[in-house]
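What you see is the complex with one protein chain gone and the rest in place.
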Amino acid sequence: MLKEGQYRNPSGCAVSAVIDRSGKPMSGRRMIDSIAVMHERSNGLGGGFAGYGIYPDHKELYAFHLFFDDRLTRKNTEEYILRHFEIAYSSEIQTRKLPTVTDEPIIWRYFLAPLPRKLADSHLDEREYVARCVNFINARIGGAYVFSSGKNMGVFKGVGYPEDIGEFYRLDEYEGYSWTCHGRYPTNTPGWWGGAHPFGLLDCTIVHNGEISSYDANRRYIEMFGYKCTLRTDTEVMAYIIDYLVRKMGLTLREVAKVMAPSFWKTIATKSEEEQREEIFLRKAFPSLLVTGPFSVVVGYEGGIMALNDRLKLRSTVCAEKGDLAFVASEESAIRRIEPQLDKVWAPAGGEPVVFELHDKEASK
Amino acid sequence: MKVRYILPAFEVLRDESKCVNCRLCERECANGVHSFDSERGRMIANDAKCVDCHRCVCTCPTGALKIAETKDVYRSNANWSRAAIDEIYRQAESGGVLLSSMGNPDTYPEFWNRLLINASQVTNPPIDPLREPMETQVRLGSGRVKIERDENGRLKTALPPQLELQVPVMFSAMSYGSVSYNVHAALARAAKELGIYYNTGEGGLHRDLYGYGDHTIVQVASGRFGVFREYLDAAAAIEIKMGQGAKPGIGGHLPAAKITPAVARTRMIPEGSDAISPAPHHDIYSIEDLRQLVMSVKEATGCRKPVIVKVAAVHNIEAIASGIARSGADVIAIDGFRGGTGAAPTRIRDNVGIPVELALARVDDRLREEGVRDNVSIVVGGSIRSSADMLKAIALGADACYIGTAALISLGCHLCRSCHTGICNWGIATQIPDLVARLDPDEGARRLVNLVTAWKHELEEMMGCMGINSVEALRGNRLMLRGIGMTESELRLLGVKPAGESM
Partner (left out) sequence: MKINANGYTAKKLNIMIGRSNDESIEIEGVIGQRYIGTALSGKILEIEGAPGNALGAFLDGAKIELFGNAQEATGDTMNAGEIVIHGNAGDATGYAMRGGEIFIEGDVGYRCGIHMKAYRGNSPAIVIGGKAGSFLGEYQAGGTIVVLGDGRAGGAVAGYFCGTGMHGGEIWLRSQDAPAALPEQVKTERVKGVPSNVEMLIKKWCAKFGKEAINYTGDEFLKLSPDDANPYKRLYTPN
């Protein structure tokens, strides 16, 4: 069977996300309940979650989650990991057997610290060093796949309905200040768990609903900068775009939104001088990172979440607030399910980023 | 006894029942095909002089005329075509190098027609361009930026100079001298109205057209005709012409007969003397020398204008483009082997160079592999015949297209390929005042504006059907293309999948 990445697999989807801006942890149960409402938007062929602030005891360490096809691959991969990291702690991820979730790979978790000497010799900053190790494993070690690699956060995903995947990973036993989640409706039958969403690189994760028509223009551009789009999914290419613009170029997320979903030139012309100056620059500077076609994404990162729609708003997104809690979902019902009484509910405009961050971002570190 | 070796290729067919002997055809044909036989009281034609430009057919008020290919045949021979035989007769007679005009007409394979375009169905929506916004603007120039902020954290927004086009198409270089003043005037007016650019070619910029400078690309070619400070200052961008698709590796040669006083003044050369462009720029014998000319042009214009380097599509185009992308140039223009010309040696036109589709795909790949695609924009020309060709070029990786032949056809050119004779009954490739006057620059501009506007609508339709509403998202989007009837290696070189293969 062809793995995800050997073909392109357009998907429709459901997304949901929540953050408690006071930084108070909440159980993954809430996300499971929320996404379950949108069961109809998935087809049982992919679901996943990202939780932030879930590993407070190991928050200085990179938490790698890996899929292995077999034990031998795990052994080989661990040899590679040991050459680049100190393994502070590792174990198989505890799961719950469910009749609806089958054919799971071997799933392990490692808490890692880069070997100081290796890191120094690489002349890379630490995050780039870690990112390259992740890329190496994913591109070069067949049968192994790193699907989560940030600090104090984790991705949990697989083939199945998202609520089942949540139960499978026992997410009710994890607590985090923010959660994002995804239910997938792929048009092919992916047999491989790595193809499910969220897609993550370091602490940045992305869940996405839609199929972008600019895919190959975006992919061929971003691959100039050392990224390799091995999964060939929209989510992957968008994650790389965000990583490139934020981590390598130094843009803010709001500026990233103006690159990926810029206003039409005609609209820009009606804006204030300062907005025009900035938006025209960003469009001119990164024309190949304009993303067209329907998309609604939720980006999770350390200390916050961002929601963004394509500029024609071809996919639905609803945002809501209740005290310190903030929500994003494909449908309002998914929010109401977990917080019936809301202070504010609104549908953001196409191309208008909505960012919810911890009141005290430092506290998340 | 005088033997004619070469027989007329065309026959002028006159319907005697329709002809009213108005003698308009006689006045319209500067080749002297038509005349009135007063003895017999009717029009007659000298087929040998006919170049099949169709001027007489198009102007005949009663529709009495047709031009047909001659029914006279040489003994058929799959190896020796009539053209091949006639060319030998010509050379045996004259001892000359065969000279031809316009683009390579031979039966080489071409690839635009073997590329098919994608459309959205179900998994994402097509967009209706009549009601939803659709962006066809593009910017040409170096896009290489560093993100920097001022002390207040605001983005610094300085960018290298760029050209802004409302439609990703420009009128390619055609020099005043090879074409008439009225052609230039029509191109300039249309470019201004369309929000695009026309290119002067290497023959300088006529004084009267300086007002269109904001929509003018001026060329610096090896002969440096008409190149001086005001010329450079007047333009929106400067193109250094290294080569031309119709005649890669050779220079130009405008015979004295075409050098009227106005042409001489514009080229800044004496009247009556040939205008010869050397094959190379004699200050450029290597890639670092190109950088020297690029930078000196930039210095001469205060680094305020983008510099384009135009090269012909040749075997080693990838490496050449890679060098240009590092030369300080802002735009690379690639001209394919089907590109037109006012005159080129037949053998060069028909045998040298490669198709622009392949050159474009490889250059775009190479620049991306080397991480320098942002340094430059890519403009391609050399037989872009329709908006579909244009769209496919952009999906292969071009930022915009140059059209020359298509623009001339819209002005009336019937591709008779006789430009090198200096006689053009459509007033295009000629300097003969009576003929030039046949082309009204306002009417010409109107037709050019119509052509490009129609292409813009078609581009919007095709982009919409694939769910794209901005040219940026089409550029290099090769998944939107599929190849049909191509070999494996052609598909590999173009970087597209075969039709029928899924995403």
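We call the chains A and B, going by the order they appear; numbering starts again at 1 in every chain.
To be clear about the criterion, a residue touches a chain if its C-beta (ideal position, glycine included) is under 8 Å from a C-beta of that chain, and two chains touch if they have at least 3 such contacts.
Owing to the predicted nature of the structure, the values given are computational and were not obtained by experimental measurement.
Peer 1: With touch as defined up top, name the shown chains that contact the chain not shown.
Peer 2: Hidden chain, whole complex, touched shown chains: B.
Peer 1: In the full complex, which of B:22, B:276 or B:314 touches the chain missing from this view?
Peer 2: B:276
Peer 1: Just one of B:26, B:87 or B:193 touches the chain that is missing; which is it?
Peer 2: Selected residue, touching the omitted chain: B:87.
Peer 1: Out of B:33, B:227 or B:290, point to the residue that touches the absent chain in the complete complex.
Peer 2: Selected residue, touching the omitted chain: B:227.
Peer 1: Using the definition of touch stated at the top, determine which of B:7, B:85 or B:99 touches the missing chain.
Peer 2: Of all options in B:7, B:85 or B:99, contact with the hidden chain holds for B:99.
Peer 1: Among B:44, B:256, B:437 or B:484, single out the residue that touches the unshown chain.
Peer 2: Going through B:44, B:256, B:437 or B:484 one by one, B:256 is the residue touching the chain not shown.
Peer 1: Taking the full complex into account, what residues of chain B touch the chain not shown?
Peer 2: Contact residues on chain B toward the absent chain are 87, 90-91, 93-100, 220, 222-224, 227-229, 232, 253, 255-256, 265, 268-270, 272-274, 276, 278, 282-283, 292-293, 295-296, 299-301, 303, 345-346, 418, 420-421.
We take it that only the chains that are shown with their structure count from here on.
Peer 1: Report the residues of chain A in contact with chain B in the complex, numbered from low to high.
Peer 2: 7-10, 12, 187, 210-218, 220-221, 223-225, 232, 249-251, 255, 264-266, 274, 277-278, 280-288, 290-294, 311-312, 314
Peer 1: Show which residues of chain B lie in contact with chain A when the two form their complex.
Peer 2: Contact set of chain B toward chain A: 120, 123-125, 127, 132-133, 135, 137-139, 143, 145, 147, 154-155, 157, 159, 162, 368, 371, 373-374, 397, 466-470, 472-480, 502-503.
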